[in-house]
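The other protein chains are all here in position, but one chain of the complex has been omitted.
Right, chain A next:
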Amino acid sequence: MNIYVIMKRTFDTEEKIVIENGKISEEGVEFIINPYDEYAIEEAIQLRDDHGGEVTVVSIGDEDVEKELRTALAMGADKAVLINNEDLDESDQYTTTALLAAYFEDKEYDIILGGNVSNDNSTGQVGPRLAEKLGIAYVTTITKLDIDGTTATMERDVEGDMEIVEAQLPLLVTAQQGLNEPRYPSLPGIMKAKKKPLEEIDYDDLDVEDDEIEAKTETIERYLPPKKEAGKVLEGELGDQVEELVKLLRQEAKVI
């Protein structure tokens, strides 16, 4: 099986956000593999172990992404590809999709996996956009995946309910939490990862024209939400506190 994972490097979920000159500051920030992409990588590795084949993890970004790609290799992926977009001024989900579509143009794939959303921009656009460009079916927010021959059977999370969906390969799927328990890279895994192939492609070298990757959207402003003032911690007998709380919710906050 030819298995591909599209992966994004994101801020650690514990990071606070600082805005400097209208941009999100990356100073001192810890980066991780986007948590939903981690499920995709784990699932890809399990698929390969069950069905044979190869797992290639593809990411777009600057050279720093090599660290997360090495982590994916250490988890067990076979190959990694970095599409370097350092020299690209602006980019949105349209741009990312166009670059990935150009990369996949001459590739053979049975399945492409990704996270259902990234924890930074959280648009969840790139998976479905890419499937559409490649002309293949897609299933988002999956929590279970079984492949038998060329038939994939999936469970997907639909706002708390569960859908059982069937589709034929080639297919693009996006991972939801609960799909699996991503492994930590083992020490031998980390050692092996150093020797695994990590290919770097400049975005310019892909078969895509500048006007085909120009962002369709523009960010005008970024800002932090107003700081919430600490509220009222109630005091007194517990029964009285509860009574007061209900009164406050009804009369002061007027939410009940």
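Convention: a contact is a pair of C-beta atoms (placed from the backbone, for glycine too) under 8 Å apart; a residue touches a chain by one contact, two chains touch by 3 or more; residues count from 1.
Quick note on the criterion: contacts and distances are computed from a predicted model.
One chain of the complex is hidden; its UniProt record names it "Electron transfer flavoprotein subunit alpha/FixB family protein", one of "Peptide/nickel transport system ATP-binding protein", "NADH-quinone oxidoreductase subunit N", "Electron transfer flavoprotein subunit alpha/FixB family protein" or "Rieske (2Fe-2S) protein".
Looking at A:61, A:127 or A:185, the residue that reaches the missing chain in the full complex is A:127. Residues of chain A in contact with the chain left out of this view: 11, 13-14, 16-17, 19, 24, 35-36, 92-94, 97, 119-133, 137-141, 143, 153, 157-168, 176-178, 215-225, 228, 230-234, 238-239, 241-243, 245-246, 248-250, 253, 255-256.
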